[in-house]
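== subunit A ==
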Amino acid sequence: MENNIHALIKDSFPELEIQEGHLQVSPEQLAKLMDFLKENGFAYLHDVTAVDWPQHFTVVYQVRSYEKPDKLTVKVNVAKDKPVVPSMTGLWDSADWLEREVYDMFGIEFTGHPNLKRILLDESFMGYPLRKDFIG
Partner candidate 1 sequence: MRTQEITVNLGPQHPSTHGVFRLVIHLDGEVATGGTSVLGYLHRGLEKLAESRTYPQFIPYTDRLDYLASMSNNLAYVQTVEKLMGIEVPERAEYLRVIFAELQRIASHMVGVGTFVMDLGAVTAVFYPFIHREKILDLFSMTCGGRLTYNYMRIGGLSHDIPEEFLPKLQEFLDYMRTALEEYHQLVTGNEIFLARTKGVGVITKEMAMSYGLSGPNVRASGVCYDVRKAHPYGIYDRFNFNVPVFESGDTFDRYMVRMIEMEESVKIIRQAIKDLPEGPVLGKVPKLIKPPAGEVYHSIENPKGELGFYIVSDGSPKPYRLHIRRPSFVNLGVLEEIIKGWKVADVIAILASLDIVLGEVDG
Partner candidate 2 sequence: MYGSGVVKGLALTLKKFFSKKITEQYPEERPFIDHRWRGSLQLDKDACICCNMCVNACPNGVITLESGKDENNKRFLTRYEVNFERCLVCGLCVEACPKQCLKFTREYELATYFRDDVKLGLYHNPKLSAPSSTYAQKTEQKKEG
């Protein structure tokens, strides 16, 4: 089952490599890949989060299927000085709040998000608390 979907991704995106269910893509490719995944049964955007590495941020998406036991982790590296990724709100509604949370905590911008505001913290809060250089 899992190999099926892996083979399908390989066919459409020959330059990508799947390692243990992980898929590393570039920000430019992300929208196209996610569109493809949504078309192919991954109807469930389970989680969006980010990790602050010394050189870059990594945005981590967990996509799943409701019917089949398929699951996939998609990762995008974004530059620290200009952290921008396309928003997935057009594909999944759950991306709305999840992306707002990432924006709130990391300051990563999601282009095309209809309402990119802080969600857990107050609008007047300064800084992005889950970045490693944040001093509280």
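By definition in this document, contacts are C-beta pairs under 8 Å (C-beta built on N, C-alpha and C of every residue); 3 or more make two chains touch, one makes a residue touch a chain; residues count from 1.
Behind the choice of candidates: all candidates are chains of the complex that A comes from, given by their letters.
Since this is a predicted model, take the numbers as computed values, not measurements.
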| item | value |
| --- | --- |
| Given options 1 or 2, the chain of this complex that touches subunit A | 1 |
| Of all residues in subunit A, those that touch candidate 1 in their complex | 43-47, 49, 51-52, 60, 62, 66-67, 69, 71, 73, 92-94, 96-98, 101, 105, 119-122, 129-130, 136 |
